[in-house]
Structure formats: C-alpha cells, structure tokens
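Below you'll find the structure, written out as structure tokens, and then a few comments.
The other protein chains are all here in position, but one chain of the complex has been omitted.
Chain IDs A and B follow the sequence of writing; residue 1 opens each chain.
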Amino acid sequence: MRYGEKQKAALSFNIEKHIPLLFVLPCFIVLLSVSVFPFLYSLWLSFNKWELGIGQRSPTFAWLSNYARLFSDSRFLGSMENMAEVLVFGVGAQLLIGLGVALLLNRPFRGRSWVTTLFLLPMMICPVVVGCNWKMIYHYTYGPLNHILRLIGIGEGLNWLGSSDLALPSIIIADTWEWMPFMMIVLLAGLQSIPEELYEAAKVDGASRRQVFWYITLPSLKTIIIIAVLIRMMDTFKLFDLVALLTQGGPASASETISFYNYLTGFKFFNMGYAASLAYIQLAVIIIIASLFLRFLRKEEGE
Amino acid sequence: MKGAVLKMFIGIALVGCLILGTSSSFGAEVVTLTVIGDAGHNLKPFEWYAPIFKEEFGVELKVIGVPFGELYEKEKIEFVAQTGAFDICIVYPKYMGDFAGAGYLMNLDEYVGKLGTRMDDVAAGYRDFYCKVGGSLYAVPYDGDVLSLYYRKDLFENADEKAAFKSQFGYDLKAPATWDEYVDVAKFFARKAGDKLAGETRKTPFYGTAFYGQRDQIYAWWGNRFASMGGVYFDEETMKPAVNSKAGVDALENMKAVVPYCPPDVLAYGYEELKDIYLNGDAAMVIQWPCVGKKGGDPNQSKIVGKVGLAPVPGVMKAGKVYSRAMMPCGRVLAIPADTKHPWKAYQVVQWLSVVSSCADVSTALTGLDPYRLSHFETPEAFEMFPTAEDARIYLAGIKANMSNGYPEPPIPGSMEYIDALAVNIIRALEGEKSAQKALDDAAKEWEGITARFGLEKQRKLYQGLVAGWRAAGLWE
Partner (left out) sequence: MGDRRLRTRRLFQRNDYFVILAFVVMALLLIVFLSPIFWMVTTAFKDKGEYFTYPPMYLPKKLDFSHFFRGLKLGGAKGIQDTLIVAASTTALSMAIGSLAAYSLARFRIGGKHFAFWILSIRMMPPIASVLPLFLFYRFLKILDTYEALIITYTIFNLPFAVWMLKGFFEELPAELEEAALVDGCGRLGAFYKIALPLIAPGLVATALFCFMFSWNEFFFALILSRSNITPITVVIAGMIGGHEILWAEISAVAAMASIPIIVLAIFLQRYLVRGLTLGAVKG
C-alpha cells in the first residue's frame, strides 16, 4: 500500500461510516430514475378518460369515474375471483410439491445434480411454448392427456378447456407444472443453508424424523418460504401467457384473470384511463397482501 | 498563371460535383420503406418482389413481422406515439374504422387517380366494406377471407346415408341450404364410437359439425345466421343496438341447437382445432375459411382428399329463394400511414401487390393469402394446390358465391370492445348459463354503455356514413 498508516486509517474510516448508504445507492438511483415516470404517468392516467379505441386525441380529466366504474364491473370482479382461486390453489400446490421435491433432493445421492436439472426444465421453457404445448395436451379429441385417461378407463376424457368448470383448473395445473421448480430451487437453497450442527444436536438428543422436520427444518425455512410465496404471488398476478394461449379467458369469462382483463382493456379496447385504474387497484391489492405477509414474517422474527 | 489553373481546377471540380449530384438524384435514389405485418408466410410476397421494387420504384423494404394476435396493439401504440416508424401496414379490416377514423392512415383517393387499383375487379363486399371508410379509399385488399360451408361430399353421396336421412327427415340429403336444415344434418351425422358411418364402424365419435368457439371470432359464426335472418348491428336512426332483435335471438337459438352435435370442447376451438376436426375426417361439416379448401387436397394435411365439398353458407328462405350472407372475419388490407415520408413510393408498392402480383400470391401454397378479385376466381389453373383445374374451379366458384353475399364485421371504431361484449354473452348462452334472449339483451345493454362512453353522436355519424356507402354500393338494404 502506498498510503501511510494514518492516512489509510482515516480514509477507511470515512468510507466505512458511509458504507451502508453507498451499498444501497446504485440500486436506489437505478430504480428511482426509471420507475418514477411510469408510476406517476399511470397514476395520473387513472384519473383521466382516454378512449384511444375511437381516437380520442388527448386525455380528459374524469375524477374518480374510472374507479367507480370498477366496482360495478362484473367482469372485473369475476377476474379478481379467478385470480384469488389461482393464487390459493396454484401457489399453494407449487409450495407443497416444491417443498416435497426439495426435501427429496436434500440428501445427497448419485446423479442428484442431473435429477435437479431435470426437475428444473419446466421453468426454463418459454411460457409462450408452455401454453402451446399444453393446448395440444388438453385437446379433447386429439390430446394425449385424454387419450391416457381413456386408456386407463376414466370415462371419455375430460372437457379441459371448453367447460367453465375445468377451464381455470386447467390453467392452474399448467401454471403449477411450470413454476413448481421455482419453489423447489429456492427451498432447496434454503434447506442447504441450514447449519449442520442443528441436525447433529437433534440427533444427539434422539429426535425423531418428524420432530426434526417440524422443529428444525421448517422454522429455519420460514423466511425463505414467506419470501418465495410472496414473490410467486406477485408474479401470478401477472399470469397472462397461459390464459391467452389456452382459453383466451374463456369460455365466456370463466378463466379470465385480472391481468388478462387488464390487457384487454388496455391493449385491445384501448380504454387507457380505465386500464390504468385497473392496474392501480391490482397494485393496491398486491401491496395489502404483501404487507400482511411481511407483518407475519416480522412477528415470527420477534422484531 | 497558377491562379488561373487553380480556378480552372476548381471550376471543373464544381461542375463535376454538380453532374454527379444531379445524376444521383435523377437515377435510382433508393429509399428504405418499413413494412409491418403479421409474421409468417403472408409476408413472403414482400421478399419475392424485392428486386422488382428496387429496380422499378427505387425502394428497399425492411419487413417487420409481429405475432398475429398482437399486430393491432403494436401498430396502435406506434401510431398513438406518432413514431412514424412504418411506411406500409398490413391491417385487419375490423380496425379500419379505428385507424382511418383517428386519422392514422392516408387517404388514397388522390393516388388512385394517378395509378388505379382496379377496385372494380375486387369482390364488392370486400371493396366497399373493408377498404373504404366514409366513401374514401384508405386501403387496398391483400387477402380475402370469407366463410364457406365445407362438407363431406362422399358421405352426402352415400346411398345408405341418403336413405336413412330421407326416412328420418323426409327430404333429400344435400348440403344444407337453410339453417334449419343445417341443424337436421348435424343431428343426423353425429355418431358415437361403435356406430356405423357410411358402412364403416367408427372407433371414435363422429361429429355433425363444429364452430369457432373462442372469444375472439365466435361472433362471426353467429353473424352468418344473424345476417341472413335480416339482422343489423345498430338501428341507423337512433344508434340503438339491434343485436337482440328477433334475428339475433333466432340466430343464437340455432347455434345452441347445434352444440350437442359438436365436440365437447368446441368452446375452446380456434382455427387449428376447427380445421383439424374436419380434415381428420371426424366432422361432417364445418363453416370455415378458404384455406381449408386449399389444404383439403394436400395428403400431408388432410385425410379426406377428394372428399371435400364446398357450398354457400346456409341462409333462410325468402320468397321462395335462399337468402344467405357470409361473414368475412379477419382478412388483410394494405394501408399507408399518414405520416410516412414516402407516400407515393409506398403506394406504388401496395398497388403492385394488390393488382399486379395478387393472382400469383393468392394461388400459391407458399402463402396463406386467399382470393378476392373476380380475376382470381377466373383463373383456376393458377391454383397449384388442387389436383386438377376443375377442382380449383369448383372451389373458386364456391368462394366467389359466398363473397358476393359478404357481410362485414362491425368496422366502427371500438369494434374490439363491441365484439368482446357480444362474444362473452353468446358463449354464456351456448353454455346454458343464460337464455338466448337474456344474453343478447345483456349484450345490447353493454353495447349501449360502450357507445355512451365513446359519445353517441360521434358513433352515430360514423355508422351512418358507413351504411350510406354500403347502400350506395348496393350491399345494404
């Protein structure tokens, strides 16, 4: 080092004091500079009426009429219901199956990395193709799924995409298939980070497998589980490709999710103001859900 | 002396530059035009004729392919933001009201005077419903889509089936001419696995018919019936929606009557499913686009080569004659954005494609473009995908008949919203959730709401302008 001892100490002292802020600064600058405009623009737009669908040149101020329209819009309410179904059943299934597979993969065995990679495959395929692929699979007459069901003897096959009852579950199944690997990998990473001594201490104490799982494994995973579920929920709100390719929100609006309806209002009907208000209501809902999750997390951590 | 020589050199240099400069502007000044359209084989003609465009018009084309389902929003966003990024657009006609009405597209009337588009050669329906807005020409046709009735010729000519049909229904089996006959034939041909069909035992179910059940275009299948029963979208005077008139309800009831004889997942059927159920030999009839006829003769894609029959879309009996209208969903036209920097060159390119090369383009198997000019219908030998010219001639005659009865998609601004509201309600009725009358009443109410949001007066004027043009062309009562 070319600096003298004293100068080095002084320099590092000054930087050390500001490290917390410096570490966070690049992130803050990047996010602020690019996200501010979209946020404010859409917020402003949600209070305006801008029917681009018929060529209205510029927005006209409309107070809260967009938001008022939301609550009497049965399509919107239906899509939120569908969204809730997907969140509960879809993310729930992904969590359970993902946890199961992660636990199975946690102990080392020969070929483990290959098996892990194989389980990862569904998530690595372009979502557009996942949609096309499952569209073929779900075909009533020519699809392999019904063919296998018929071979096993389960009736004539199920009307996966053409009935209001099964349209949304079909999407949920495809979505679970696609995103289970996400949960699996995150939980696996979490499991792998649990310190060995905890297990060893439990073994010394003579704990059974179930006790080890409930009292050591799960609590250590709590933070990771909550964050993973939170992120999956946020992303599921954006579920679009599968809906667009499998059912287009149909039959009628049985499998229409909020993001698909938002896409319709914004990019097919071009009701720009209304679409912006839909987006902000979505944002409000997600923020409420996220806050609840995080409050639960903090309580667990005893903050 | 040195000064004089210098001046001479400068003089020669200046003159040389002048000559070079003027020659380069008089010669082929090559301009790059950007074309936007749906990705895939329909953009091929732009590639094929690139050398000609360069030679004759001094134009080089940059072609941007956009996914089919997203072409509208991509074009719209660029128009709204006034990026001026395109010089030629492929547009789906149902958006012409939107684009032309908002002033995004160039009025072509002026150029038509200089270089004609032979619009008199274009099938009347296509020309007046889809290319003209408010009496002015805004686009030239590129791909003609119209629905036709395809049926299994061989089954309809089978002696056993004919006898059985006659005994069950009391009249001769033939391609249904009315919608009631359509239901009868569908019911007759719906067979379960293990039943006999034309002397053979079916291993899988056989369906009477199928239709496009997905939300984006199902209204066209209802529209065939609606139009033939005399329906109109709006009341001209008041702009009150007329989809829930008797014609609308009857049309929807007829569609409902046919659902039991269709595949169970018919409400999820899009283009591919509809084509395959027929070409795989699992349905007796479908109402579909022209390309099914073209693919029917290809042994790689069709299991019923030689058995494809084409007929006019069914209609209703009116004064002893069958009155039928065929919807023309989708389709493509070429338009020029108003803010292009090279309007004349762009016009030359689209004129070429629509007039000069169109016959070659619609008759080749390398594109998905379909015929729309009377001259196309009169050159069956050009259509290479048919085994004989006679097959092509029969096919073209059928398409022409349907196109001359063409009925437009609602081309008014906001068409997407109107269509979506209608489709959702139609599907609810087909599923049995609502009665046909209630479903259409709900649709009409939603339409009223949409019109109110857009401004009743504005929409009414636009609609009246459109109808006036159609009436002048003799296509509207």
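Just so it is clear, a contact is a pair of C-beta atoms (placed from the backbone, for glycine too) under 8 Å apart; a residue touches a chain by one contact, two chains touch by 3 or more.
Fair warning: this is a prediction, and the values are worked out from it, not measured in the lab.
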Report summary line: Only one of B:Ala81, B:Ala159 or B:Ala319 touches the unshown chain, namely B:Ala81
Report summary line: Across the whole complex, the chain not displayed is touched by chain B residues 34, 38-42, 62-70, 73-74, 77, 81, 83, 85, 204, 271-273, 276, 279-280, 282, 289, 291, 298, 300-303, 330, 368
Requested in this report: Name every residue on chain A in touch with the hidden partner chain.
Outcome: 12, 15-16, 19-21, 23-24, 26-28, 30-31, 34-35, 37-39, 41-42, 97, 100-101, 104-105, 107-108, 112-113, 115-129, 132-134, 136-137, 139, 141-144, 147, 177, 180, 182, 185-186, 188-190, 192-193, 195-197, 199-200, 203, 209, 220, 223-224, 227, 231, 234, 237-238, 240-241, 245, 259, 262-263, 266-267, 272, 275-276, 278-280, 282-283, 286-287, 290-291, 294, 298
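FYI, only the chains that are shown with their structure count from here on.
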Query raised in the report: Using mean CA coordinates as chain centres, what's the chain A-chain B distance in Å?
Result: 39
Report summary line: Within the complex, chain B is touched by chain A residues 51-55, 75, 139-142, 159-164, 167, 244, 246-253, 264, 267-271
Report summary line: The residues of chain B that touch chain A in their complex are 69, 72-73, 76, 80, 98, 101-103, 204-205, 213-216, 263-269, 273, 276-277, 280, 282, 413-414, 416-417, 420, 424-425, 427-428, 430-431, 433, 453-455, 458-459
